[in-house]
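A single protein chain has been omitted from the complex, and every remaining protein chain is retained in its original position.
And now, subunit A:
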Amino acid sequence: MSFLVDSVIMFTSQVLFFGFGWLFFMRQLFKDYEVRHYVVQVVFSVTFAFSCTMFELIIFEILGALSSSSRYFHWKLNLYVILLVLIFVVPFYIGYFVVSNIRLLQRQRLLFACMVWFTFMYFFWKLGDPFPILSPKHGILSIEQLISRVGVIGVTLMALLSGFGAVNCPYTYMSYFLRNVTDSDILALERRLLQTMDMIVSKKKRIAMTRRQMYQRGEDQNKQTGFWGMIKSVTSTQTGSENLSLVQQEVDALEELSRQLFLETVDLQATKERIEYSKTFQGKYFNFLGYFFSIYCVWKIFMATINIVFDRVGKTDPVTRGIEITVNYLGIQFDVKFWSQHISFILVGIIIVTSIRGLLITLTKFFYAISSSKSSNVIVLVLAQIMGMYFVSSVLLMRMSMPLEYRSIVTEVLGELQFNFYHRWFDVIFLVSALSSILFLYLAHKQAPEKHMAL
């Protein structure tokens, strides 16, 4: 009886998440495009729904809601469905839509989509070889094989994103890094842009007029037939067409210049707006936050380095450690079990909410930046794939933040994976990503004022 009630609760929550994913798709991602393939929308919402259900199960685990056997059942069910979607459904549809966009392969779409899927499976399988992720007692077609590979990809993504985010966040928040842009700079650039456009226009007018005159002359000379007629007509218009190709080259160069000027003007306008924003109250608040985040970022990089160098993996989670510290050093006595449950619930809840929100915002930004009306379907599916893998591996990594009694369910469901490996891998990739972001931002920052001065 309780199993039925639990299942109903789970099902309703899944429907809710599905609806939220659907709304997000319609209102945010696809607000400029017309949805023609509802399959894409359904797949996206399903991935989102099942990923969120996993998080919900963790929360239920901590709170002790629902009965333990039904929780376990739903965990397993959820995991199977998510793996099915991430490994079979989404890649197949990605291949299908990519193939649909290529004109040559239009007719044999299904066949080529299957071929693409098999190639994906091959590389996906090969991915597991260089990593020591499995203990040898697993068979070849077990669920652990799939999860381990999904986990590797997801953890890499997470580490890349957090590394870049940790560095980028203080860089964007702090106004120390803002370049000095005055109105006259912008006006000067705009004037140059318009001048370039005028030059392009006048050259194109020359080309058009010359072509028109050649065409009119060509009509008169059409009566010349035969071999000699052809030679004559070629030589007489030779200088005309040579001139034309020269002017055309100049026009191409000018057009390239106009594009660069346009992009630089956009850049300067954006910087000017940021400077104005930083003078407001909100801007000052973010600036202040930026200082905190930069300290946090430095600390995280430091910790990652220590973890790698000293090859240590944290055994206790932050909640229990915090409670231990308060009890032992500060001498405050309180009911450990009671508080650890609530605090870990809050902590895990915050982690979940911020990671979902952060991921959705990042996905939206990416989507706006790179999608066009042709590739929007493919990109949404790729984003759904990334989202699914990201969420699965956050469950994996979150195991570290939970006290021992709650870790057991994750260990049980996901099988005997080498969890320590994942944490080490996360640290390595995080370090690499953070350092290269610092380098990248430094170079971009250095280069910009030089470009600006040279104008």
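A few comments on the model shown:
Assume a residue touches a chain if its C-beta (ideal position, glycine included) is under 8 Å from a C-beta of that chain, and two chains touch if they have at least 3 such contacts; residues count from 1.
Simple rule for what comes next: contacts and distances are computed from a predicted model.
The UniProt record for the undisplayed chain lists the protein name "Rab-like protein 3", from the options "Elongator complex protein 6", "DNA repair protein XRCC2", "Alkyl transferase" or "Rab-like protein 3".
The missing chain, though absent from the display, is touched by one residue of A:85, A:113, A:146 or A:200; that residue is A:200. Of the candidate positions A:76, A:259, A:342 or A:357, contact with the hidden chain is made by A:259.
For the options A:5, A:209, A:246 or A:361, the residue in contact with the chain missing from this view is A:209. Contact between subunit A and the absent chain runs through residues 31-34, 103, 190, 193-194, 197, 200-202, 204-209, 212, 255, 258-259, 261-263, 265-267, 269-270, 272-273, 368-369, 372-374.
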